[in-house]
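Note that one protein chain of the assembly has been removed; the remaining protein chains are unaltered in position.
Take a look at chain A:
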Amino acid sequence: MTSVVLEFSGGLELLVDGKKRLEQEVPDKLTLGGLIGWIRSNLIKERHELFSQGQRIRPGVLVLINDVDWELEGKETYNLSSGDCISFISTLHGG
């Protein structure tokens, strides 16, 4: 298993029992797309469509890899390493 830190904010924390940050063991050799699918199946209890459609993150949810915009890191194709911090931030809630 690979150990990563997951962060949920901007309202997404409500999909994972209000947890904003969790240290999580995930299967080895996941891509970020694979991680998104894994989170959807294993951590999210309800309203899955607010997070992703399969491995495709919902448009309007920002993803950061170690605090860097995932668009600079290959998005879904990024290979997860132990110790990575992945942040999911919704922009879809009122302002």
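The definition used in the following text is that contacts are C-beta pairs under 8 Å (C-beta built on N, C-alpha and C of every residue); 3 or more make two chains touch, one makes a residue touch a chain; residues count from 1.
The working rule: contacts and distances are computed from a predicted model.
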Its UniProt record identifies the chain omitted here, from "Anaphase-promoting complex subunit 11", "Trm112p-domain-containing protein", "Elongator complex protein 6" or "Cytoplasmic tRNA 2-thiolation protein 1", as "Cytoplasmic tRNA 2-thiolation protein 1"
One chain is left out of this view; which of A:5, A:22, A:43 or A:89 touches it in the full complex? A:89
Among listed residues A:5, A:22, A:43 or A:62, the absent chain is touched only by A:62
Touching the absent chain: which residues on chain A qualify? 9-11, 14, 59-60, 62, 64, 67-69, 71-74, 78, 87, 89-95
